[in-house]
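Report on the structure given below.
Excerpt of the complex: some chains, original placement.
Chain naming follows the written order as A and B, and within any one chain the residues start at number 1.
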């Protein structure tokens, strides 16, 4: 017997709250037997309603990648920080810049990052980014030496509260010139 | 040389100000006062400089912004001189200078000399690349963008700092989570990588809690009170691992040393027994 709309809404809410990672509409659908699965539109409607219900509350339902998660609103950070066991960590400018390059120009090699920043990339930074699971290897560049390519992960979206990479501040017109420059300096040594 | 003096003065003015606003290279410092040409940098500013620049491009951008120059039309001679002055200072304070800083200094010197030369007739086909500053300007712009972007990324709401993920407890899961197979070597590799990071980052104190030995002492005494005596190897719990064994051993030594327990052996090579000293 198909569930009522109210039940669907309750299951959607409970599923998102009890899952450990963001939950997609497709995943919510698959909780039901095939012949009783609610329409995607219905699930989307339930999600929208839950989002509205949250408007006056301390938490919000946020889309991350293709999944949804509940999270506290930033304005309550001061109170909730006191409850958190873990101290937020500060990251160096060098690390944030390295991460920014990977986010913007992915996939990139370490050499690409070095070209843009003008200094060598510290191994420690790459390890931190990898072990935080903000970046991952994405194959090798087909140039001599086959250097590893890196790209950002879903964990990156989750940590920085992004629905998708499109949420990142838009690149202005300089973007094209900048990547031209990167190509110039790259093609010189490696002859791509 | 007058130019160089003014710029040097700008630099020190900024350093003695105490605060280096590395994060807003966009704002050039406006005031310029005459200062002596031999640059004096106060002790506490040194550390600031060492951390102030993320690399030669960062330094260059800072100099350009400070002088309100246009990235696309850099007065290379002036910038090269100011840049060299910074490099000098950095070397004077024995800052380990990355080779990249010197490479950019060389590039600046090269561009400067190119611009002094009359246009070479052989190179007319390279019309578009006629301005030797162009590539540098592109690199600076590309880097500047990333810098700004990194600032925005830094300011984004972040999990564990600005937002916290909400969870409710789900129904009890009847069975274990099934994983892909994993080998012991994977585990060891993981730990090696942990150790590498740990070594490279700030000194991490892997200190044993002194209390831990004390806990062990209490545990051993409690067990001996119950059991009257224990064989040496019964004291140890192998599941506690290497460090656990060591701690247990330390606890035993401490107990023996303070005469709270004693060890007996009835014959050579026979098992050692531990007893409470009553």
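Quick note on the criterion: a contact is a pair of C-beta atoms (placed from the backbone, for glycine too) under 8 Å apart; a residue touches a chain by one contact, two chains touch by 3 or more.
Worth saying up front: this structure is predicted, and the values here are computed from it rather than measured.
*Asks:* For the full structure file, work out the chain stoichiometry and give it in label form.
*Replies:* Assembly composition recorded in this structure file: A x2, B x1.
FYI, only the chains that are shown with their structure count from here on.
*Asks:* Can you check how far apart chain A and chain B are, centre to centre, with Cα atoms defining each centre and the answer in Å?
*Replies:* 24
*Asks:* Could you pull out which chain B residues touch chain A in their complex?
*Replies:* Per the touch definition, chain B meets chain A at residues 22-23, 54-58, 98, 100, 104, 135, 138-139, 141-143, 145-147, 149-154, 156-171, 193, 196-197, 200-201.
*Asks:* Which positions of chain A touch chain B when the two form their complex?
*Replies:* Listed in rising order, the residues are 14, 17-20, 59, 69-74, 77, 80-81, 84, 86, 88-89, 91, 93-94, 96-97, 99-101, 103-104, 115-120, 123-124, 127-128, 131, 158-162, 168-169, 171-172, 174-175, 177-182, 184-185.
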